[in-house]
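Have a look at the structure that comes next, please.
One protein chain omitted, others in place.
Lettered A and B in written order, each chain numbered from 1.
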Amino acid sequence: MLEASNLECVRGEKSLFRGLSFRLGAGACLMVQGANGSGKTSLLRMLCGLSPPAGGEIRWGGTPIRELAEDFRRELIYCGHAGAVKDDLTAQENVRMSARLAGQAAGEDEARGALRSLGLKGREDLPARVLSAGQKRRVALARLLLGKHRLWILDEPLTALDKAAVATLCGMIDAHLASGGMAVLTSHQELPLAAGRIEHLRLD
Amino acid sequence: MAETNILTALGGIVRRDLLLAARRKSDVLTTLFFFVIVVSLFPLGIGPEMDMLRKIAPGVLWVAALLATMLSLNRLFAADYADGALEQMALSAVPLGVLVTGKVIAHWLLSGLPLTLLAPVLGLQFDLAPASLAVLVVALAIGTPVLSLIGAIGAALTLGVRGGGVLVSLLVLPLYVPVLIFGAGAVEADITGLGAAAHLSLLAAFLALAAFFGPWATTVALRIALE
Partner (left out) sequence: MNNRLINWFRYASPQTFYPLAGKMIPWFWALTAVFGIAGLYIGFFAAPTDAQQGEGYRIIFIHVPASWMSMFIYLVMAFWAALGLGFNTRLSGMMASALAPTGALMAFLSLWTGALWGKPMWGTWWVWDARLTSELILFFLYLGFIALQSAIDEPRRADKAGAVLALVGVINIPIIYFSVKWWNTLHQGASVSLTRSPSMAQAMLWGMLLMALAFWMYSIAVALARVRAIILERERHAGWVEELREVRQ
């Protein structure tokens, strides 16, 4: 279970939010909404443990994530604005490399399978340089299908995706939630998610 | 179990960086050419007297190696920082220190090692004796990893900072002084017949120290840069 209490975020000299608290249980999804610059990305980076909050605490299963360190990161997958897709590698290599960076082993077949489910069949061996922005985003998202991370943190996952890909991604999130996973996401569009366990959080 | 995991992760990141470099060979080659050109310019500036050249050879080769390493430091983290891969490393289940160590090893394989292998050829231009060339290679082999380890700290500190490329030289070059002194000193000691053993053991001591503190400091610096 992911739990945030009294989070405070300061950017520069401005306090973006303070006193922010929520709990997220198994199978639940938190949609973070708010205008540009309201601190959505900052919140997500805090939840990952990338940047320490100016105040408050984040706990995973009751223990502060600072103490858990690698044990928390093992359960977590984060897709930020930058997809960590290397232009010089092929789509398939990209998926395997980013899995390897995260500390999980991924075989070639698994990587190809993940790319195919995201509609990149036939493009697995093209260098990412020649892929479109939407296709690169799909390559970045393919890693969600490898490994069993319980917490997905997705920052604007729909950027540059077409309708079909949005549907695929929503299906993936639904399946993830149904199997007891958790997700935190930001999006400017409404996500057509099936499950009724979506909580909304507005940052203003 | 945990140890083998760390070793495979280490091997994995070294292979990854080598693969990335193999797809973009020009980056690596530019550094090497820089080294060759700088070293070759000195005789043109100083004159072709062999006695003089033999005297300055160790210093020239080492200073050029320092500068070439410095130029390649940018490559170490900047690309991964820009495309988000560094974030992913910071969120990895593998400790960031391990990944950093892997990246530094890859950096050395791509800059320090080729410099070391190239140096004796350039040493011939300066009329160094075969024994001195051997000492030069050994000194570079021990010293260049220290340059990569210390340089990584500077590269991490200047990530995404205005004028990072020039700044990194200001931060790192003063810290390279001991390696320069003992690296060049080893070759000189051999030329003057004093024996290079003391210099080389001190270089090895620096390497041990840098290997111990370097990745740790780099990790701290990277986390600061990512905040």
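FYI, a residue touches a chain if its C-beta (ideal position, glycine included) is under 8 Å from a C-beta of that chain, and two chains touch if they have at least 3 such contacts.
Everything numeric in this text was worked out from a predicted model, so none of it was measured.
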For the chain not shown, which residue from B:7, B:121 or B:224 touches it across the whole complex? B:224
Contact with the hidden chain (one of B:137, B:181 or B:204): B:181
Residue of B:157, B:187 or B:200 touching the missing chain in the full complex: B:157
Since one chain isn't shown, list which residues of subunit B touch it in the complete complex. 150, 153, 157-158, 161-164, 167, 170-171, 173-175, 177-178, 181-182, 185, 189, 206, 209, 213, 217, 220-221, 224-225, 227
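What we mean here is this: only the chains that are shown with their structure count from here on.
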Give every residue of subunit A touching subunit B within the complex, in rising order. 48-52, 70, 73-74, 76, 78, 80-86, 88-89, 93, 97-98, 100-105
Along subunit B, where are the residues that touch subunit A in the complex? 5, 8-9, 12-13, 16, 19-20, 23-24, 80, 82-85, 87-95, 99, 226-227
